[in-house]
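Below: one structure, written as structure tokens.
A single protein chain has been omitted from the complex, and every remaining protein chain is retained in its original position.
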Amino acid sequence: MASQNGIGAAVKRKEDARFITGMGRYTDDLGAHGQTYAMFARSPHARAKIVNIDTAAAAATDGVVAVFTGADLKADGIGDLPCGWLVKSKDGSDMIQPPHPPIAVDAVNYVGEPFALVIGETLAAAKNGAEALSVDFEELPAVVDLASAARTAQIHETVPNNQCYDWELGDKAATDAAFEKAHHVTRMDIVNNRLIPNAIEPRAALGEYDAAAGSHTLHTTSQNPHLERLVLAAFVNVAPEAKLRVISPDVGGGFGSKIFVYAEETAVIWAAGKTRRPVKWTAERSESFLADAHGRDHVTHAELALAEDGEFLGLRVQTIANMGAYLSTFASSVPTYLYGTLMAGQYKTPAIYVEVQSLFTNTAPVDAYRGAGRPEATFVVERLVETAAREIGMDATDLRRRNFIQPTDFPYETPVALTYDTGDYEASLDKALAHVHYAAFAQRRDASEAAGKKRGIGFSCYIEACGLAPSQVAISLGAGVGLFEVGEVRVDVTGSVTVVTGSHSHGQSHETTFAQIISEKLGVPFENVTVLHGDTGRSDYALGTYGSRSLAVGGSAIVKATDKIIAKGKKIAAYMLDANADDVEFEDGSFNVTDSNQSLTFAEVAFAAYVPAKYPLDELEPGLSEKAFYDPPNFTYPAGAHVCEVEVDPETGVVEVVQFVAVDDFGNIVNPMVVEGQVHGGLAQGIGQALLEHGVYDDTGQLLSGSYMDYTMPRADDLPSFTVDTTTTPCTHNPLGVKGCGEAGAIGSTAAVINAVTDALGVASIAMPATPETVWRTARGE
Amino acid sequence: MYAFNYHKPASLEEAAELMANADDGAYLSGGMTLIPTLKQRLASPSDVIDLSGIEGLSGLSLDGNRLHVGAMTRHADVAASTAIPALADLAGRIGDAHVRNRGTLGGSIANSDPAADYPAAVAALDATVHTNKRSIAGGEFFTGLFETALAEGEIVKSVDFCVPDSAAYEKFPNPASRYAVVGVMVARCADAVCVGVTGAGACAFRATALEEALSADFTPGATDGVAIDDGDFNADLHASAEYRAHLVAVLTKRAVARLI
Amino acid sequence: MEQAGEYRIPAVRKEVWRALNDPAVLARCLDGCRSMTPVGPDEFEADIGAKVGPVKATFAAAISLRDVVPLHSYRLQVRVKGGAAGFANGTAAVQLKEVDGGTATMLNYRIEGAIGGKLAQIGSRLVEGAARKMTARFFERFAADFASA
Partner (left out) sequence: MNVTLTVNGTEHTLDVPDNTLLVDVLRGQLGLTGTHVGCDTSQCGACVVHLNGDAVKSCTVLAGQADGAAVTTIEGIGSPDDLHPMQAAFRDNHALQCGFCTPGMIMSAIDLVQKSEGLDEQAVREGLEGNLCRCTGYHNIVKAVLAAQQNMAQGGN
């Protein structure tokens, strides 16, 4: 039905009413009777042995309720924080996972690592207590530089050469052979700069213990509360799963950084049980900088082999990936299965070989951040392609077209383990070029030149693998959990609908888009649909929100449950109308008997299900509530073309993004307004990486960009208005035909910006972020 | 924040007395630097003495070719003033709207942050700083990194600026904090050309070599080839000393271009 | 963070060396130093109240002299703990050379330092300038001590 609030409509969001009036409820807005406050004492050193911690003065501080060290947690049986994805090295050996106690026990390995927890009646008391701790550290030289990290001091006793794994993907021999016959080889050294996610809501946790029930409740800022509960129960041993409820209320952004199970909420929920008091912790931004998992941070050498006519023959990539000091929850998968597998991009490169060595350093753990592996892969591929075009004197868009996988090639199996289901890459590029008025670019460049500026244009034709993920594939590659999603559709007695999803929204608009699906499928007014999420007490075990999966996987689960509702509704209607169930059709919110004018509304059927006066109880259970689990058969493959035009002031090095066009293929779209919003946000982060953002440690491991004084967040006046458009090839294997849109902006844009900056300057490469001084120096030939 | 005693005196005398009697007092004007510092627990004054209750410390008035600006005048109010457009422009580019709604001229210059904007104007506009004890020539006010000629407990009451024939402020903001990486105010008063520079060094200063070149030839090209010694310039994540020196030249040139 | 410099001190080398080893002189020259107490051979403890703009913190410093070559050179190591503010470690390599026929002494220094904790995290823009100021002030005062003597 072409519902006004159904699939495809730019419906205004349900969640906005509370957010624009200050009535959202975020974790820090919550409180509990008798609540105490937690303060974490954090290491000022990047690497040190903990010789002794004297807690006496801290414990004696006014208002301090308790002081706990790592040893206390360990003695109580609290286990290490695990990594959920086992990656194997080239030689078949398992990756090495160093012990990661939530609170450091014998040693600290990055600045900001917690080594004690002080609980106070007030936050000030907890802070005073933390300052009163007397700690004897034996400082050790820190390992900071990634490129040399395998050859310096060994951080963990169990990890020789600081190497977590040395992984490969693809056919080395075939790739080497391709390079042998190459007419031209483009070679690049690429550093993908470290980013700090910076959701505007800092992480927070409120732990409560109900002594009567022996159960724990944790309110926290998690993107996937079920995973949090699973890890805390099964690995960390905080409480049995059935005695632990994890609730993520409104969450103020995540971008990946709130997927992971961190030390703080672990310690808080444990301490609530120990102290028998509610314990609350809210990160100060300074803590977020130090202790949230960071993103990206690769050093790469990459080579592209081309034939004389520009055909891609082979791609070779060697990457060193920074894991930070410990393995965060999904860290190992990011530079491997979310990175190496994307190296085919949109191209028919026949031979690809990727090697990734992942190393530990004395820096904050690195894990998934918006795009997670795919932005890094796109950056490698799209920088190489653009540079190759310049080197062989071919238009960068022509070289891409020369190598695109064509619509007739699908399903297309890449040399790096993925099978793309569908796509039309030229369609996106054509549309993007029309929007950017590519033909008139030369004129614009001349105008800039006349004004003393340098103008450049850059392209990026990206692909991503989203909708994470087919469980069997992921588990066979080392994932420790299944990756399905659950959706429950509860039809209320009066015909309104409550949807319970395992996907969690922290800005992505689930309450709106999932209601649109229900409204469309069941013909129920949009206003009469309520979507619940983020609570292990409400939904079945599910995997939450990351990897642009909520709609493709979570939405598909809801569709499956909806189908079950309709099927049962038909049976009920058939009975009530004395018809054959096969003759009942459901359309526009009514159950109709074919070739008759007999019909029942959805609400009438719902009512009959719950008030079973005349009801076939021997054939059908009463009630109208269905649940479905959906495990996708394949990834989805959103793709698109991003074009960036910049103007550089060579005198100061300031880069202005004067035009940014993104044309994306997300398959079918449920709410175009929401999709555009997701793209805008991703673009800001991708452009931010290219021009502004940089997590910088000094050579002793101190985080120098540790506040908004130095970490350059994109602000309104750093960005242009974007031109965003779509093309559509529906996903072939999920019921909605959707692909996911949450990460595309961050995946595609960075390479486009740097391609534009290098074009403007007429240079082969420039370091990221391309800050004014970097640009100024590059323009001077330094 | 550590605990402290908060006071809001009604007169300069009372404020000075509170300071004299405090173990470790701190004056609070707009609080745009002090409060974030207290929140980080990077200072622990025993007493915080809020100057906002003292009458007569804010407002602008023109007296001949001197603009008198009260120390507690907020940046937003200077930004909205018309007597010295370049000063208004400078004030309108300090921090963000919220900083401009709270931050004050007196607080800014007494703090002498090397990256603050106002010091460039104090240096370039032949300013006089009036305190509760004396008057200090603008050229002698800033003495080093976060250091001024103010004595312990001395309070800035107001600043007089020369109303120049023409002036322009050029700022290269720190992309993250929006403080000045470099800020240059070029002012022409009668025959004199003044170039006040902030952000580049430990404190604001007048770039005399540039002034000489511009006095001889007030054109953007006149500064080409003027050597700017970056030996003592600041360096941080965002800008090396060398780059700052380059920006001093570029911003000066751009300010001059706006004035001719 | 590195700095180097030299000062010509109008005193004979022996006197300069003596001053460089005198905790009272060191304390007088070090900005904000409230006390300097010998705790062993070539080992001192100091209380330093550092002030950089609105930031005011009290540091407990452990100072030790290393690689001492009498009359010629030493390395002065400073390890400072500043509670909530963080920590600082520094080494000053100091060398003396007779000049002007022995009537004056050239003092040459090279300083390496590192800070950590909150100071490094939120104050990185000011670290170099503040260190430069403290260093300059120390040697200025040290030199001035002789000029006025």
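Here are some notes:
Read from first to last, the chains carry the letters A, B and C; within each, the first residue is number 1.
Note that a residue touches a chain if its C-beta (ideal position, glycine included) is under 8 Å from a C-beta of that chain, and two chains touch if they have at least 3 such contacts.
Predicted model, so just to flag it, every value in this text is computed and none were measured.
Here is the thing to keep in mind: the chain we left out touches A, B in the whole complex. Screening A:475, A:696 or A:719 against the full complex identifies A:719 as the residue touching the chain left out. Here one chain is not drawn; of B:101, B:132 or B:215, the residue touching it is B:101. Of the candidate positions A:72, A:208, A:676 or A:759, contact with the unshown chain belongs to A:676. Listed for chain B, the residues touching the missing chain in the whole complex are 1-6, 8, 28, 31-32, 35-36, 38-40, 48, 50, 52, 76, 95-99, 101-102, 177-178. Chain A residues in contact with the hidden partner, per the touch definition given at the top, are 12-13, 15-26, 28-29, 198-202, 250-255, 282, 284-286, 506-509, 673-674, 676-678, 680-685, 707-709, 713-717, 719, 721-722, 745.
Simple rule for what comes next: only the chains that are shown with their structure count from here on.
In this assembly, the chain whose C-alpha centre lies farthest from chain B is A. Centre-to-centre separation of chain B and chain C, using mean CA positions: 31 Å. Here the spacing of chain A and chain B, counted between their Cα centres, is 44 Å. Of all residues in chain C, those that touch two or more other chains are 84, 118, 122, 124-125.
Within chain A, the positions touching two or more other chains are listed as 131, 286, 704-705, 709-710.
Chain contact summary for the complex, chain C toward chain A: residues 83-84, 86-87, 114-118, 120-122, 124-125. The touching residues of chain A, when paired with chain B in their complex, are 124, 127, 131, 286, 651-652, 692, 694, 696, 704-705, 708-713, 718, 771-773, 776-777.
Per the touch definition, chain A reaches chain C in the complex via residues 44-46, 111, 131, 286, 289-290, 698, 700, 702-707, 709-710.
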